[in-house]
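Heads up, the thing below is written out as structure tokens.
One protein chain is absent from this view; the other protein chains keep their places.
And then chain A:
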Amino acid sequence: MNSARRLLQTQYFRCLAAAPNYRASVQHVVFAHPPRRTSLSQLQWPRSFHGSPGCSQNRPVTTAVGQGGEKKEKSLVTYDELFEQVARDAKSKATFNRVVDIFSKRDVRRRGHVEFIYAALKKMPEFGVERDIAVYNKLLDVFPKEVLVARNFIQRMFNHYPRQQECGVQVLEQMENYGIMPNVETKVLLVQIFGDKSHPVRKYQRLMYWFPKFKHANPFPVPRDLPQDPVDLARLSLGRIANDLDSTTTVYQMPSTDLSETGEEISLPHIVGTQSPDQRSLLAKHNPSRPVFVEGPLPLWLRGTCVYYYVLRADPPPPEEKVEEPCDPELFGPGQSIFYPLVVDLALDRDLGDDYSFDVDDVEEGVVYAMCMTGQGDQATLGRWISGLQETNPILGQIPTLFRLESGPRELQGASETPRGPDIEAEPRTMEHEPFPEEEHQHSQGMKQ
């Protein structure tokens, strides 16, 4: 809090020093272009504040009063070029900051700062700084301090400096879209620039109300940066699917490339599998005369990345094979205890008034015995997985294993993907493994005894 206070003070003094100039310049601009003015306030533009929601995409300054269309167009291009010039060789946080510094120092009046900020917002993902709170704060710092603050209740009541406020809101909105939480410095800046109870400060308050509430709303958060190593990524993904604390993830094969004797390059894909003790014991009880199936690839989305996995499963057992073992108190059948009866022998059922169970239409599905992820979803690779499983599940040696593989991507998708914008992230990518009709007959069906 101390640092914040100090910050506030320093900013305040700096602004005080600079304020007269700014005010003068702004007012000059205003009076130089007398448009349709309302009688309430000279500083009040007639334009509605909520008029343009898509400002960041569209050119936000289309309605800028007093400037011709060409000029506006030119100005934004200028700022775009500024970014391009400075960052000719490398686009990084440092260069981005330099552009902002250059703009701030170029003109003490900071003419065109709104346009500059819009341009900067657009450029942020390019420079990879779209998730950096410090950069946002620096951007807000471009706004002149004090001059935009409403000074009486009438100004406060109406939209004071709407373009500037809207631009401030736009900065916050981009932060919101990227999930960046504003910090105290942001607040201090906003209050200095727009005054408390201004639209950007309101926006800030709303952000600060909702963001913390939703921060931990997802009980299964996906890490922001997914591991680059496919084996680690597979571990993470399998851990998410098989949400069983007992399950063990095994790396059956590490990825490697070898040179064979003939000089060909043989690359061995990674095979990572998971199986829980429950699955193991269920598999041990599997009737060996019925086959188990290796199926896949099935998609799993981790943020913007799609990975594929394969399952080892069985069909649900036919009703005649299900045997309920009768409970004999004399016998040590399953679930009998020497100490107390596990079954009460009564002809009474639960009363309807105490039966809170739902009437769910159960669809029986086969048991999934194990899952795996691999860099190459062909039968040979998955066969290696099955033989690896056999070490802990000897019964697999007796069960026929059928491979029902859809022709899908042979490679892991998106492990090395470039960071994506929020709007793109939301919509799932079209999957590349969509089975083509002509390929369907190629489903490999192999038998492994």
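Observations, loosely collected:
FYI, a residue touches a chain if its C-beta (ideal position, glycine included) is under 8 Å from a C-beta of that chain, and two chains touch if they have at least 3 such contacts; residues count from 1.
By definition in this document, contacts and distances are computed from a predicted model.
According to its UniProt record, the chain left out of view corresponds to "Complex I assembly factor ACAD9, mitochondrial" among "Complex I assembly factor ACAD9, mitochondrial", "Putative ribonuclease kappa", "creatine kinase" or "Metaxin". Check A:A90, A:L259 or A:V343 against the missing chain and you find that the one touching it is A:V343.
Contacts to the hidden chain, counted on chain A, fall at residues 181, 183, 208, 211-212, 215-216, 245, 329-351, 353-354.
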